[in-house]
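There's a structure below that I have some questions on.
With one protein chain withheld, the remaining protein chains of the complex are depicted in position.
Each chain carries a letter (A and B) given by its place in the written order, and its residues are counted from 1.
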Amino acid sequence: MISIRNVSKHYGSFQVLSDCSTEVEKGEVIVVCGPSGSGKSTLIKCVNGLEPFQQGEIVVNGISVGDPKTKLAKLRAHVGMVFQNFELFPHMSVSDNLAIAQIKVLGRSREEAIGRGLKLLDRVGLSAQAEKYPGQLSGGQQQRVAIARALAMDPICMLFDEPTSALDPEMVKEVLDVMVDLAQEGMTMMVVSHEMGFARRVAHRVIFMDQGRIVEDAPKEEFFGQPRSERAQQFLSKILQH
Amino acid sequence: MAEFDWSSIPGAWPFLWAGMQTTLEITVLAVAAGIVWGTLLAIMRMSDIRLLSWFAASYVNLFRSIPLVMVLLWFFLIVPALLESLFSTPRTSDTRLSSALVAFALFEAAYYAEIIRAGIQSVSRGQSAAALALGMSQSQTMRLVILPQAVSNMVPLLLTQGIILFQDTSLVYVSSLADFFGAAYKVGDRDGRLVELLLFAGAVYFAICFSASMLVKHFQKRAGS
Partner (left out) sequence: MGYHWNWGIFLAQVPSGGTSYLGWMLSGLMTTLALSLSAWIIALVIGSAMGVLRTVPNRWLSGIGALYVELFRNIPLLVQLFIWYFVLPELLPERLGNAYKEINPLLQQFTAAMICLGLFTGARVCEQVRSGIDSLPRGQRLAGLALGLSGPQTYRYVLLPMAFRIIVPPLTSEFLNIFKNSAVASTIGLLELAAQGRQLVDYTAQPYESFIAVTLTFMLLNALIMSLMHRLEARVRVPGQGGHHG
């Protein structure tokens, strides 16, 4: 489904990603972790072309992301993305947030788009909030709306960029619960996150990044059992302390 | 399309330079006076004494709601007449330059007052609370804590306003006072070369204002980092 081959990226002389390679199969859930500045957010944004890269290749569902001929908008329409700061559109009601891209990108009718949106809103437990504006919702609620917004596009896979790190601790669980459900239904997911509990429950593989490199890429049991690199061991012990 | 003929500019150089000196004189004096009076207005506006803050607010709102051209006309057409009837100064004396200076200073002060007030209010309340908690007096708090921070916020805006004032001095044209623009216009009109002189004036203003605003940006960046 997602194939990342020898991807490198630099801003001027600063190397953000060096020679990253990995594969995500259909139905697989991958958690990407690592210290801040390790390049994990950049890597996930390369997958749908929000960040350009200079070397290597990323292929999503048979389409090359880096190819200048690729219609990125068309690809992105089917790759869902959830952001750290939710990024709901503040000037639109919740139901318009869910409908706008369905109408403008997929060409669905307004009724169809609103209907589909409401169904997904119900699924994340927020159907009562349809007419509210993002600023009137809590962070956890906003993030669940953002997940519903991405799902409304019928994505073939979902990218999560630190979806819980801007949330108050008491709201993390409601968002993770939605993500666990999704994973258990077989959605292909690539998740940048420090939530190791989530990784233990549903991830198939864990990727550990440090200084722009993929240091570790292992099945979950192996990663939590005995990480091979010292950096990953340090990282895990630090994470456990809070 | 007309042929350009720039030959009247070199000969008129002394006259144009004198005009530029007038322009600079008005700018510098009006900026200085405007900042002083503007600071007083800003302090009055923030004062607890109702009458003072009301006066400052009305002053600022009055000057900000009327066109500068109107203010200049008031001063050119009416103040001399007023002075004449009050002090019976002879009508022949040329009060245009001093009228212009006073008009610009009073007008710009309203704008400076707002910049200074916004600069002071941009310093968080926590800062003054912290200073007062350390036992500083009101005036110490203002002098030692608030103003040093406020000044670095407002200096770029004050300088930018100065550049705007420099441009606005051209409006003394309404009194046919020969500032730089007035001088350029007169030369162009005399020699039938208005097109060249206007383009020349535009280029000179652009060169000066563009360099000055680049300098302001440069300082801003250095102060910010």
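Throughout what follows, a contact is a pair of C-beta atoms (placed from the backbone, for glycine too) under 8 Å apart; a residue touches a chain by one contact, two chains touch by 3 or more.
Quantities reported herein were computed from a predicted structural model and do not represent experimental measurements.
Touching the missing chain, out of B:L24, B:M142 or B:V174, is residue B:V174.
The chain omitted from view is touched by exactly one of A:I114, A:A130 or A:M153, namely A:M153.
Not every partner is drawn; the one left out touches subunit A at residues 45, 48, 50, 72-81, 83-85, 87-91, 100-101, 104-106, 132-137, 149-150, 153.
Counting the whole complex, the residues of subunit B in touch with the unshown chain are 1-2, 62, 65-70, 73-74, 77-78, 81, 85-86, 167-168, 170-171, 173-174, 181, 185, 194-195, 198-199, 201-202, 205-206, 209-210, 213.
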